[in-house]
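Could you have a look at this structure, given as structure tokens, before my questions?
Note that one protein chain of the assembly has been removed; the remaining protein chains are unaltered in position.
All chains are identified by letter, namely A, B and C, in their written order; residue positions are counted from 1 within each chain.
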Amino acid sequence: MKSGVLNLVLKRLGIAVITLLIVMFAVFFATSMLPGDTASILLGQAATPEAVAGLREAMHLNDPAILRFLLWLVGLLHGDLGTSYANEMPVATLIGGRLVNTMKLAGITTLLSVPLALTLGITAAMLRGSVYDRTVTILSIGVISVPEFMVATLAVLLFAVYLKWLPALSSVNEAHSLTDLVRIYAMPVITLTFVISAQMIRMTRAAVIETLSTPYVEMALLKGASRSRMVLRHALPNALGPIVNAVALSLSYLVGGVIIVETIFNYPGIAKLMVDAVATRDLPLIQSCAMIFCLGYLFLITAADIVAILSNPRLR
Amino acid sequence: MSNLVEVRNLRIEAKTDSGRLVEIIKGVSLDIADGEIVALIGESGSGKTTVALSLMGYARPGCRITGGEINVSGRNMAALSEKERARLRGTDIAYVPQSAAASFNPSSTVMEQVIEVTRIHKLMPPERARQRAVELFRALSLPDPEGIGARYPHQVSGGQLQRLSAAMALIGDPKLVIFDEPTTALDVTTQIDVLKAFKSVMRAGGVAGVYVSHDLAVVAQIADRIVVLKGGEVQETGTTAAILSAAQHPYTRELLAAFEPKPRQAHADADAGTKQLLRIDNVTAGYGAVRADGLPLIRAVDSVSLVVEKGRNLGVIGESGCGKSTLARVIAGIHPAAAGDIVFDGKELQRAARKRSQDQLREMQIVFQYADTALNPAKPVEDIISRPLAFYHRLDRQARSKRVDELLDMVRLPRTLRYRHPSELSGGQKQRVNFARALAAAPKLIICDEITSALDTVVASAVIELLKELQRELGLSYIFISHDLSVVEAICDEIMVMYNGERVEQITPDKVTAPTHPYSKLLFSSVPKLDPTWLDGLVRDPELVSQYGHR
Amino acid sequence: RATNAVAAEPVSGGNFKAAGWSSSTADTLDPAKASLSTDYVRCCSLYNRLTFLDKDGVTQMELAESFDSKDAKTWTVKLRKGVTFHDGKDLTAEDVVFSLKRHLDPAVGSKVAKIAAQMTSFKAVDKSTVEITLADPNADLPTILALHHFMIVADGTTDFSKGNGTGAFVLQTFDPGVRSVVTKNKNYWKSGKPYLDSFEFIAISDDSARVNALLSGDINFAAAINPRAMKLIGGQQGFELSKTTSGNYTDLNIRLDMDPGSKADFVAGMKYLVNREQIVKSALRGLGEIGNDQPVSPANIFHNADVKPKAFDPDKAKFHFQKAGLLGQSIPVIASDAATSSIDMAMIIQAAGAEIGMKLDVQRVPSDGYWDNYWLKAPIHFGNINPRPTPDILFSLLYASNAPWNESQYKSEKFDKLLIEARGSLDQAKRKEIYGQMQAMVSEEAGTIIPAYISNVDALSSKVKGLEANPLGGMMGYAMAEYLWLEA
Partner (left out) sequence: MTIARATTSRRSFLGHSYSLVGVVAALVILAWTLVAILAPYVIPHSIGDIVDDDYFGPMRQGLWLGSDYLGRDMLSRVLMGARYTVGISLAAVSIACFSGVVLGMIAAVTGGWLDTCLSRFLDAMNSIPSKLFGLVVVAAVGSSIPVLILTLAVIYIPGAYRFARALAVNINTMDFITVARVRGESTVYLIGSEILPNIIRPVLADFGLRFVFIVLLLSGLSFLGLGLQPPLADWGALVRENIGGLPFAAPAVIVPSLAIASLTISVNLLIDNLPQKIRDRDA
């Protein structure tokens, strides 16, 4: 059994590496499809043909793009993410702190939203068709149907501008104490929780409802199990597969999708970095960011797949 | 109040999806005294499971207890709050479900589920509960009583699961145990051990029981009294001896009469130019990793050869887990053989069904053992049965509808059932829908895997009659897998005995009294008799039991 | 309500936090590469220029003590003495020569390479004198060198991440695309300045977030706020607005060398179709001045007030379109968020067109890559031009026949001649006259429609003092850090 799981994990890791390569190439291809290159974009309005040609020469952009891509891949094998075209800093330096920030935000949001969403999803499933269930449905759909930037802006207006309880900006460098930390992260985390919870709530609800009608849950009832025991001990473990998939898909949003939250709260994370990189056609930076997103995504779905398999002894 | 259980005028209604109410239990009353075992017998679909469940104050989804009282040790289960009911379930009243396989949570170990009752009601420390469970496993003659608890449900055979669910019910020392067809998946040799265990446990603890079964011989061994149900009404109640020897009600008599199936008449054209329909040679198949020689690690079927002649039937019997279903799947091409040849109707068949032609697929139909999982839960019965009609025979809508009615009639199902989903059927009803679907294909050979295990004697013998009739009219052949020897005897021209994946003997029905192989001897001597004293008086050859009993 | 803080007694101290509107990983401390307001603000706090433009648009000396030339071709620049870089090195002529010469190297990627190209030779005459020779006479050189890109850096600098300049602040933190913090330069050569202990600059690209951050007290200063937020801030205690009308404009360019711009009547019709008043009123919410299709704004001393804006006249427009035979055809107009307010302007023009049966197909294209892919290229597109200190720069960059950014492909020999004549002349009155004539020419003949000069509004906490408007743009021409102080 144990070695079976190990084998499975190794196999999945191998497949993940291949997926990563596909993504890297797709991103490369996409980037080279975009009109304009780093030189002309950096020069912006000042991009005269001569100036662009000169800068291209100086930045070694005249080498074929595919060659630069391959060189970057080779560098990657040595743990070198390359140097940004746009500002000549090592990509690792540019990404470093921001990646940590992104992870922090994602981590805190996960800690808050996953338990919340699962609780709401499970309770809604238990009380299916009740007023409570409907309220949860309406609220969760209502909350995601409000655009993210509006939720964030409303939160700022309310908590920062009118009530002055929280700062409007999440300046991570000003966190010196736990209270600071709470104050800084409160609004971004709440906004993101709003955004990602609905999917988890709905999918948890759907999955638990499916398992609640199985004979073994009925059997648990006939053993005198309480409602919570039936759900937590019998229904939930068997609904875990779809639930962890939904959780993984929702959380993957936290890696690359938080651009709006980063913008509004001025939170220096990696999503904005990627947008900047695309805007400047900064291939090494785009590739590195894309790789991080992809790794995050692959990590999550692989973890989800493995949890799903582990939770079902039949698949082990 | 003198009796442990007093049910008065119980009414249970089911609500169909149009909101129409159907009364499925129409005023049932019954009593069970302390320590008494009452058997519920009767027609499949008569409401046995429903009545049994109502004793726990429970009605299946879509059903509702609408009237009457269900007093269990003085409390009306129907009127209690859900919380109070939960307190009684598992401790005062325990339930052994009809389909044990589906009633185990696939994601937790068997032991956890067996001792769960003690956790829920805080009856004893888990350590103590585990010890007790192991004692019960041993009493129920489960193999490896110490280790079996650590397995997951899918690692345990169907017959074993049935016994494990009995252990699950008994661990809370209930005052009343409800057994819903607890031995349907057991071969007769195992059944004996289990029945003995039930009897001793119940007798020792003074436990009362409700025993739902279609098997009159089994009921005869275990029950003190018998309640006969039909169409949601009690037909007759009486002590076991009285019912068996002097039944009053015509339906009961019918049931009893049907218990002794008419033995198969020698085939009219038995000798007239028999032709081979199916021949398999040295087929080997199994599960697990494939070894270097191309054979699987675990061999469930080991070099089995057999022949089925046109218009003749082959019975396959043997212990639970001996490879009967696997053999059926191999022939049908669902589980391609690792070695061996299959010749059907003169032509060599591909091992995998995928590669066989549509006609070949149609001509050989298989009826799966577990009707629960073989029916698509999302489709109504009529869609399920009419699909082969549309697929193989391209019948139009009207013709299909007509044929569905005919098929339902053939398997003794009311026509109104056609609109229901499988979840709204009783165990035996599902089994018959499953069979009707195979008939719809109009095949030459039907592989029947336990198609009567959930049927009462009347319906079962009707189905057997149907099989014979079809055979006469259309020259069909059957491979008949069953644990029920009398049914096999009734229909089969040849009987193959399997043991541990191998074919140990092939005999003809008229010779069942004199099998040559020792395992066959043990098997045939274990068939229960309608005589209530049979079990207590049974003496088996201890050597045989130790050699072929449960490992 | 656009209050300018009246000079009170400045106080020293305080940490100042300001937010601009854009930032990116391409943020740089290399003045030659500076391209966004963020870069300008940072460079202004770290470096000095030889000259700068004061609030009235008059060129003042900064690191230079004097600019002298007899023929406007060879210029002698005397440098201020006693100026040191942050690393302690003295400012010398070599530094100036290095700083200016860099722009000619294509590898540097200077934004002003084209303008710098007229400087053909540099000579460090002595430690504090530099001689600059131009290809052709240009009286505006002192003003040209007031551009933000011509900041003076230390000789031989290749790594600009230290921000080593002579400016009022010393770099503490710089995180491209995120923020920068600079602290007071104790040895600053302008005595008493700066007042602030530290100056932090971030960018909040979301308009309302920027305003909200100011209102919640997270920052002291929000640059370039949306005009629609004025109502909000104006109604609040403790906040003020500062309005600057500089020469910034968003223009609609119709290329004269392509269809449909090659039909003169189409261009004429479009000029009548643009409802300038409505653009100022609705798109800019009053924060702008009506323009008359030429680039020299009223803030500039050379502005010709006699060139009147064309009145909105759909009938005349219809007449011209009919004459051009284009009425009823669908004409694509490219707009993008990259060019401020261009989408709103396009919609206003489109709506006016719809009234007279002129179908304008407004195409919103991504701001990403806009300048590269559409600007100057599409037959009809929007541009956005930042303020430039002199008409010469504007005309030679945008309208001369060989101008690199000739937005409408306007070609006029007469115009080119006038441009060179004015450039070489040291006679202010004559230049004003020539520039006036040129303004009239482009207004009438070029394919560029400049409906309005866009004002910039910065919002700030009332505690911030010392802010004055500057023709080079908001935030006192991006140089505010040095001049502001925080009321105790």
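One rule holds in what follows: a residue touches a chain if its C-beta (ideal position, glycine included) is under 8 Å from a C-beta of that chain, and two chains touch if they have at least 3 such contacts.
On a predicted model such as this, the values are computed, not experimentally measured, just so you know.
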item: Among shown chains, those touching the left-out chain; value: A, B, C
item: Residue among C:Q278, C:Q322, C:N386 or C:Q437 touching the omitted chain; value: C:Q278
item: Residue among A:G256, A:G269 or A:P284 touching the omitted chain; value: A:G256
item: Options C:S262, C:Q363, C:N386 or C:S462, residue touching the unrepresented chain; value: C:Q363
item: Residue, one of A:I15, A:V74, A:V182 or A:L232, that touches the chain absent here; value: A:I15
item: Residue, one of B:N9, B:N376 or B:T508, that touches the chain absent here; value: B:N376
item: Touch residues of chain B, complete complex, unshown partner; value: 16-20, 58, 61, 82, 332-334, 353-354, 356, 358, 361-362, 366, 368, 370, 373-380, 387-388, 391-392, 416, 419-421, 437, 441
item: Contacts of chain A with the absent chain, listed as residue ranges; value: 15, 18-19, 22-23, 26-27, 30-31, 33-35, 125-126, 128-130, 134, 137-138, 141-142, 144-150, 153-154, 157, 161, 198-199, 202-203, 205-207, 209-210, 212-213, 217-218, 221, 227, 230, 241-242, 245-246, 249, 252, 256, 259, 274-275, 278, 286, 290, 293-294, 297-298, 301, 308
item: In chain C, positions touching the absent partner; value: 207-208, 226, 228-229, 231-232, 278, 281-283, 285, 335-337, 343-344, 346-348, 350-351, 354, 361-366, 368-369
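Assume only the chains that are shown with their structure count from here on.
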item: Rounded Å distance, chain A centre to chain C centre (Cα mean); value: 39
item: Cα-centroid distance, chain A relative to chain B, in whole angstrom; value: 51
item: Interfacial residue positions of chain A with respect to chain C in the complex; value: 34-36, 39-48, 50-51, 53-55, 57-58, 84, 86-87, 89, 94, 97-98, 149, 152-153, 156-157, 160-161, 164, 167-169, 171, 263-266, 268, 272-273, 276-280, 282, 285
item: Complex interface listing, chain B residues touching chain A; value: 53, 56, 58, 60-61, 85-91, 94-95, 97, 99, 102-108, 116-117, 120-121, 152, 154-155, 168
item: In the complex, chain C residues that touch chain A; value: 19, 24-28, 33, 35, 105-114, 161, 175-179, 202-206, 208-209, 212-213, 215-219, 368-369, 371-373, 375, 404-405
